[in-house]
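Removed from the display is one protein chain of the complex; every other protein chain stays in position.
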Amino acid sequence: MFHASRPAVRGLALSAAAGLLLTACGGVVKDDKSADDRVADIPDAELVAPIAGMECTEGTPPTGEPIVVGGSLSLTGPLAPTGTLHDEVADLVVDWVNDCGGIDGRPLEWKVIDDQSTPATVTSNYERLIGDKVDFVMGPYGGAATLAGAGPVTRAGYAYPTATNGAPDKLIGENHFPAWQMGGVDDPERMFDAQAQTLLDALESSGNPPESAFFATAKFPTTLSYRGSVVAALEGAGTTIEGDVEYDLGTTDFSSIAIRIQNADPDLVYLGGIGADVTNLYQAFDAIGYEPRSIYVSLPAPAAVAALGDKADGMMISSIYEDNPPLGDTPVARYFTKAYSEVAQKDDLFPFVETQAAASLAAWQILLTGMTEGGLDNAAVIAWLNAHEVDTVVGTLNFDGFNNYGIDINRVAQVQDGKRVLVWPEDVAGAELDYNP
Amino acid sequence: MSVSSLALAQTLLNGALLGCLFGSIALGLSVKWGHLGVADFFHLSLTLLGAYLTYSLVTELLWDPFLTLAVTVPAFFVVGVGVQYLFHLIDAQPFTTLLITFALFIVTESVVSMIWSPDLLNLRPLLADGFTTSIRLPDPLPRLAVQPIDLVALVCAALMVGLATYALRSTRAGRAVQAMRQDAAIAETLGVRVLPLTLAVSGLAAATAAVAGMVVSLRMPLTPTLPLQWIGVVVVATMLGGLGRPLGALVAAVVLMMIQNAWSLWFPPQWAPAVTFGVLFLFLALQPLTRLARERITSGRTA
Partner (left out) sequence: MSLLRCRGVTKRFGGVKALSEVDLEVAAGEIVGLVGPNGSGKTTLLSTIAGSLPVTAGTIEFDGRDITRASAHRRAHAGIARTFQVPRPLGSFTVEENVATASMFGRHATGRAAALDRARDVLKAVGLAAHAGHAVDSLTLHERKFLEIARAVALDPALILLDEVLGGLNPSEAALGMELIASLRERGMAVIYIEHNVRAVSTLADRMYVLNQGQNLADGTPADVLNDPRVIEAYLGGPVDA
């Protein structure tokens, strides 16, 4: 009896409820203009060498002993969404280089080990890679992982290019070559000041800087440090801080924070969030029927912003790269944009190049430039990179400041008409900031 | 910080509705833990799988979210039966079942990452406005906003928990389950078909994950690590509600989320998850006292 009656009753009841709700709500709308078409709209691009100073000889497959670059990435666990992206870029760059005839005619090979988002595993992964005598290494994703890998990599005398090291104030050494450059200062206490100043300058450029702001920040080293600098900068500019709360990493329920924001109704909501936080916050806004006057989000997952649709219009985002001129209008950037959209779409990743993918390519450009200019030897690469500038997709970098951060490339992007575009500083902006809270 | 009573009411309402979702998830865990002795972490993974399956059926095949239940509910019933049958085959002790379900919990996260990518998936943009646009409570009620999807969560929780509670308390099968929980060997000698019964209970518990998963997919963006965020509230609600008592788990989940939300309104939100465990700790610490008080009262009455 038990076996038959309960599911049957439940099934009936549920279908009844479903029917009722459906008549009330109207079900699903497939809105298919979205990403797929926009990917198809990306123009074809010609194969060019990924770095200056390298010839692209298409049609001559590389031969001989491969040059192996090893790396540890979070392919599973909480950091996997971005870790996977970096793996995609690595595969893409390796194919790219090999399509161009390899390095000195030798093929490039990428050897990745999954660290499951666990820093301790990062350490042993690099020990393993170095034990396996890989020729070079590429840094992992995330500040904690970067620091965990720094020990074995530095001890073994390898160059340590990193795409997105979120802990710039922790000294690694002269072998550290960060692509996402922040600071450009000699004082580790002030690493985030330039970035905060960029945001402030951007807001002031609109002529309507916010009079009040509310901060909600994830408990994550990068977001907290950056938040501190922005609070100081805004306060210095006369903005009233209406609220400043922290929440646990991975929080999905933002309803109380949303209500606190609604209560304060500030000119600017600063979400020091990562990943899907922005989606969850907007969900909580939806639930109470509130729309923020303006919002700035640090480190959101690109897919999270895209999924907000029209609601994201006007949202400001911390960024180092968006697909707009001048940075996006070089032969290298055009090829990368096209190639990346194809591989990313195949693996259900966000198909447009933004901060993470650009930083990832830049880190490879740093390493490749070191290899072609300095030589296929880690000591030579380290020496050359410390003495020279490198042209990358995110700009021209040098390795002169604290922890080898030469400049600050943090920029402000804004979602305009459903598309992300850099709006500040002016030299890289593809549009003007539209800001009027 | 001063907060209007309307804001407080809104935050409590939001908490209560989210608590309904967690109560729906806790339902299966509570039944399996309390009546089958399996602390089934895999139940959380099943909920996640349910959410992803719903997502795929809705986005790829353009199914109505509610229609997906016609596939996921029977499929999960079979999975629940299968897992329990495995435990039967290997004659698994409680600790073994804990290890196995925990292993499945970990594996599922990787499998979901592989199949659906670790990137964020969000069904909301595809949903009709009727699903996502908040409605205001009509006058004379306070002007509180409610999301239609939260009402779906409420209805699902009420239906599932109500049916499960009724079935456990008042049906023949429910009596059999209770007899089996107390002493499976005795229940068997009294004619209770223990094996089919455990399989059915496990199957039904898993089937509830399909429903909870559908609500999840409508309610929040999906990432493979979501179960890690639920586990605290769900496990604590299961324990506070009393193992094997779905209604208790639902009430506990609702109260916990209301407390968490109210806390986040005045105090640092980052401590909200800790509040959950604080409540559990208080509850456990006070249990001997309440028992003592109850005994005092009953002994006073009989004397």
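In this document, chain identifiers A and B correspond to the written order of the chains, with residue numbering beginning at 1 in each.
In this text, a contact is a pair of C-beta atoms (placed from the backbone, for glycine too) under 8 Å apart; a residue touches a chain by one contact, two chains touch by 3 or more.
All values reported here derive from a predicted model rather than from experimental measurement.
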Touch partners of the unshown chain, restricted to the chains that are shown, please. B
In the full complex, which of B:I106, B:V194, B:V251 or B:V275 touches the chain missing from this view? B:V194
Over the whole complex, note the residues of subunit B touching the chain we left out. 170-172, 175-176, 178-179, 182-183, 185-195
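Going forward, only the chains that are shown with their structure count from here on.
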CA centroids of subunit A and subunit B: separation to the nearest Å works out as 34
In their shared complex, subunit B is touched by residues of subunit A numbered 1-3, 5-7, 9-11, 13-15, 17-19, 21-22, 24-31, 34, 75-78, 80-81, 83-84, 216, 219, 243, 245-248, 250-253, 255-257, 259-260, 262-263, 275-276, 279-280, 283-284, 286-289, 301, 303-304, 307-309, 347-350
Please output the residues of subunit B touching subunit A within their complex, sorted ascending. 1, 3-4, 7, 10-11, 14-15, 18, 58-59, 62-67, 69, 73, 77, 109-110, 113, 116-122, 124-128, 130-134, 136, 145-148, 150-152, 155-156, 159-160, 163, 167, 171-174, 176, 196-197, 200, 204, 207, 211, 219-221, 223-226, 228-229, 257, 260-265, 268-270, 272-273
